[in-house]
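Before we start, here is the structure in question, set down as structure tokens.
Left out: one protein chain. Kept in place: all the others.
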Amino acid sequence: MYKAILAAGICVLAMTSLTSAQEKKEIVVASEGAYPPFNSMDSNNKLQGFDIDITNALCEKMQVKCTIVAQDWDGMIPALLAKKFDAIVASMTITEERKKQIDFTDRYYRTPLSVAVPKDSKIKDTTTASMKGMSVGAQSSTTQAIHAEEVYGKAGAEAKLYPTQDEANADLANGRLDAVVSDKFVLVEWLKNAGKDCCKMLGDIEGTMSEAGIAIRKEDKDLKERFNKAIKDIVADGTYKKIQSKYFEFDIY
Amino acid sequence: MTFRDILGFVIDLDLLDRYGWRFLEGIGVTAQLVAISFTLGGALGLLLALARLSDKGPLRWLTGAYIYFFRGSPLLAQLFLLYYGLGSLRAFWTDLGLWWFFREAWSCALLAFTLNTAAYQAEIFRGAIRSVPRGQREAAAALGMHRAVTFAKVIFPQAMIVCLRPLGNELILMIKASAIASLVTIYDLMGVTKLAFSRSYDFELYLWAAVLYLLIVECIRRLWAVLERRLTRHLRAGDLPQPAQRNGLSRVTKTALKPNAQ
Partner (left out) sequence: MQDVLSLLSFSDGGWGAALAAGTLVTLTLALATLPVGIFLGLVVALMARSRSPRARAAATVFTTVFRGLPELLTLLIVYYGGQILIQRLMASMGYEGQLQINAFLAGVVAFGLVLAAFSSEVWVGALNTIARGQYEAGSALGLSRWLTFRLVVFPQLMRAALPGLSNNWLTLLKDTSLISTISLVDLMRQTNLAVGATKQPIVFYLAACVIYLLLSAGSGLAFTVLERRANRGHARG
């Protein structure tokens, strides 16, 4: 009997992957895969998008081997803290609240928050007064979720939070939501494709210009410096511009 | 030393101030969601069970398919099918005048849970009704009772007693299953937990939720046991004033009183 228990224990141990004390020659980077054009999944379940191209360019500059893994948005920061990976390149906005838990590199792009609405919407603009009584969707655990809850919600809107941006968009198209708040370029991309028949851009939200950075654990100071230097390098040598032109017609740095 | 100070040893008071109230609201939402869907599901389940036991072939076949579908696939898939699937047919529902219903995550979740638990409860009712011996029906017929009266006065009460325990189990399963409502924007206990966690990243919050769910389930379990004892009071030999009635127990009710009979 004891032997059986022991054997089972060994089996469980063998199933976990033991990696030895790591020297940062290989880093594991996480992205989400539901936030086009920055990150999305192709039909073979491979990550693609601006975030992924930038990651590959940075890793090449730092001369390290990078493995990119997909991770659900809600679990991003907990999983980083739990050392499931070393960095997050997933269009994560640098905020003070997040900085209490984790650290960020310098920005790799900037974006304001914008609002998309159905084509026949009567909402005039993105001010809080216009959102009173409206149901406003956003992806949970994001800066836009906080905006939907704290700013619009306090002004009398009903904030509805979804696990992914895709689901919030689907419900705007379905007519369940009166508005969706998100990063501008994500909404622009969606309105060019799946959302083009149902919805339109209402406008940017004033004072919400924010920076997306690479998230890392606080103790990994060295990794942060290497990322920062690599970001500077790819901006300087034109790699950044080349990647950017694949996705956008304007400068987002 | 105040109560708050003592509490401070166990949980983070700052977190409690920020999210305590929302957790209570979340419990309220979970309770409503489960109470309503379980009750409606019970009514629908009873109808399904009767249809399943009817002698009309198509009716039996249809209810059989319904029950098989809802018991054989995950509630999560059913919820998504209803919320995102049927919810995408806006024009259709607007024509029918039902869009107000499918627009709301709340009513969609309620419908999905009701349809799901109805299938499980139907099987519970069916088993219980069938466990009432034929002789009871025949005796009632011999007394000249109408079929409907026989069902209401003779079969149903005995079947309900057999149902009690499995229904209690189903109620607990529903409370646990309701946590997936959080995936379609509902702030039930699980939804509130995830929201609070997404702000603070404090793992303690998940443990609060775990303790709260355990408390709810344990309370329900005990309440149900009390209820069961009260409802079967007349069947326990020891409590009966007149020993003559002891022999009046039917086979069904005896099995119902055995601790592990299901």
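Structural remarks
First chain written, first letter: the chains are A and B, and each begins at residue 1.
To be clear about the criterion, a contact is a pair of C-beta atoms (placed from the backbone, for glycine too) under 8 Å apart; a residue touches a chain by one contact, two chains touch by 3 or more.
It should be emphasised that the depicted structure is a prediction, and the values quoted were computed from it without experimental measurement.
Touch, as defined at the top, links the missing chain to these shown chains in the whole complex: A, B.
The chain not shown here is touched by just one of B:81, B:96 or B:223, and that residue is B:81. The omitted chain makes contact with chain B at the following residues, 68-69, 72-78, 80-81, 84-89, 172, 175-180, 182-183, 190, 193, 203, 206-207, 209-210, 213-214, 217-218, 260. Where chain A meets the omitted chain, the residues involved are 1, 4-5, 8, 12, 15-22, 34, 41, 43, 45, 70-72, 75, 78-79, 81-84, 163-164, 166, 170, 194.
We take it that only the chains that are shown with their structure count from here on.
On chain A, the positions that touch chain B within their shared complex are 74, 77-78, 81, 97, 101, 137, 140-141, 145-146, 160-163, 167, 170-171, 173-176. The touching residues of chain B, counted against chain A in their complex, run 84, 87-88, 90, 99, 103-105, 183, 185, 194-195, 197-199, 201, 203.
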